[in-house]
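The complex is shown incomplete by one protein chain, all other protein chains being positioned as in the whole.
This part shows chain A:
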Amino acid sequence: MSNTPIFKAFCCSSLGTKSLPRCLQPTCFCERTSVGRQQLKREGKSAVRVSAQVMEFAELIKTPRVDGVVLHRPFLPTVEGTLCLTGHHLILSSRQDNTEELWLLHSNIDSIEKRFVGSLGTIIVKCKDLRVIQLDIPGMEECLNIASSIEALSTLDSVSLMYPFFYRPMFEVIEDGWNSFLPEDVFKDLESMTDEWRLSEVNKDFSVCQSYPPLVAVPKNVDDETLKKVATFRHGGRFPVLSYYHKKNGMVMMRAGQPLTGTNGRRCKEDEKLINATLRPGKRGYIIDTRTINVAQQAKARGGGFETEGNYPQWRRIHKAIERYNILQESLIKLVEACNDQSHSMDRWLSKLEASNWQTHVKEILTTACLAAQCIDREGASVLVHGTEGTDATLQVTSLAQIILDPACRTIRGFQGLVEREWLQAGHPFQQRCATSAYSNNKPRQEAPVFLLFLDCVWQILRQFPCSFEFSESFLVLLFEHAYASQFGTFLANSTAERTKLSLPEKTVSLWSWVNRPQELERLTNPLYEANSLVIWPSVAPQSLLLWEGVFLRWNRSSKCLDEAYEEMVHIIEYNKELQSKVNSLRRQLAELETEDPLLQTP
């Protein structure tokens, strides 16, 4: 397989403003002309599947198009036009040049509401990116049909029906994002710093741990047999693996699932051996348990538990209080409700904000990350982080600690690598967590804004250190959007095992392929950035932590003035740079002239 496939195919997303009528066919996504052998081969294979699924979508779409629909969006003029439903998109176009169309992925729709006044129906579409739009649809029947179609299309169960499987990039893929952050490449960097670690293939067929990637970094002197035994002692088979190596002092951060001590205080010599192998002689390490001591105690009854002092004398355990995912989801719902509250009462707003507890979670997560970073950088101690499963709070802590400690993670590419390593490959169940957002009426099952909270925390640090990050806030917002609904396959599925099974790298495009192109990178770059090689210690005082307006108030208030300010800021910096180079050129020219004409030389 080529690393840089060049697709020049067309699908529904490629139809410009003028060619809308073609979109009126709900099956437009298969209208492709392909160039290149690769693509031809793929076409052949997928043709059968696609046509079968076209049928499936067609059944769901009761009314493919309605004319005279009025769209209301926050801070944008209303648009009247034709509404079309395709297999994956809700499209509204005025069919005039120069007017923007609405293309909304069905998978972005969190919930819808219907209202009727006479024969005029109104559908309120609430999206996972927290936007709320309103569609006025003439005709009761059309409205009901559209509503039920949207409902069906936005809640498709099968992953393989998702848009990323149908999307073909309209841009040239310079670098296939699926291969950009492979564990073996990351390990090469580690090898250049230390020889104490090795890359184990023990999980190459995902039999030891379902949620781990095939390759993980473990202490060199611990063999695969030991790892297998440890895996049976850790929740979900998540034996301790390397998360971060602190170059400055050689300390490490590891992560794992909780030890399965149970009420009997089961112990596992191999587990003790494994984590002790990461300590320098005579050194102690810290175990950061993201749960409170009470929660950890209760976990024993369900077979879980924590490392006791007796069995792990070289480790000191610290309990923190990061909430579990179901509580976080509730928090998100309350926060978004507070932001959408129309009353103008300050007391009400502040008490709702407080009651949502969102900011408390942000503070708690950041505090724990600071603690981990402090143990490593200040105490010169290695750290093991875990909660219950080790797939949520654990990852928040390990990834944020790296933002604090490692300047590389504050670059655009480094941050992608961090998300790839500490979230995607580390087995954060994106599909489960991001199935619904704040507006869904369904009872949450495994949904939770764990990743959003992580992004929020990164934003807080970015806001406090606006010159130390190569990327701007828009990159974080972009990741939030794509985690919930995307044309790219990056955030599909729950683990590397599932991604492999679904052949995502072959069948879908990676978000990184899109992001790592000059024109996108330019848009995501922070103009204030100046590489800062230091550890950055964020303040976690409540006064320093603000509500992330870029996400939570994004659709509630106009960003015009702030955008203007941003442009002005960019302008000031760019102008300075241009001037700098111009002056330098002149200086040189002057120097040349002066040497040519010694009589005029200035003293």
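Everything that follows uses one rule, which is that a residue touches a chain if its C-beta (ideal position, glycine included) is under 8 Å from a C-beta of that chain, and two chains touch if they have at least 3 such contacts; residues count from 1.
One rule holds in what follows: contacts and distances are computed from a predicted model.
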item	value
Chain not displayed: protein name in its UniProt record ("V-type proton ATPase subunit", "Pyruvate dehydrogenase E1 component subunit alpha", "BRCA1 associated ATM activator 1" or "Myotubularin-related protein 7-like isoform X2")	"Myotubularin-related protein 7-like isoform X2"
Absent-chain contact - pick from A:I318, A:A408 or A:L521	A:I318
Residue in contact with the excluded chain [from A:S148, A:T411, A:Q431 or A:N556]	A:N556
Touching residue (missing chain; options A:V159, A:A277 or A:L528)	A:L528
Residue ranges of chain A at the interface with the undisplayed chain	13-14, 16-17, 89, 100-105, 108, 127, 129, 131, 167, 169-170, 286, 293, 316-319, 339, 344-351, 353-354, 357, 359-360, 362-363, 367, 370-371, 373-374, 377-378, 404, 462-468, 472-474, 477-478, 481-482, 485-487, 514, 519, 523, 528, 530, 532, 534-547, 549-550, 553-554, 556-559, 561-576, 578-591, 593-594, 597, 600, 602-603
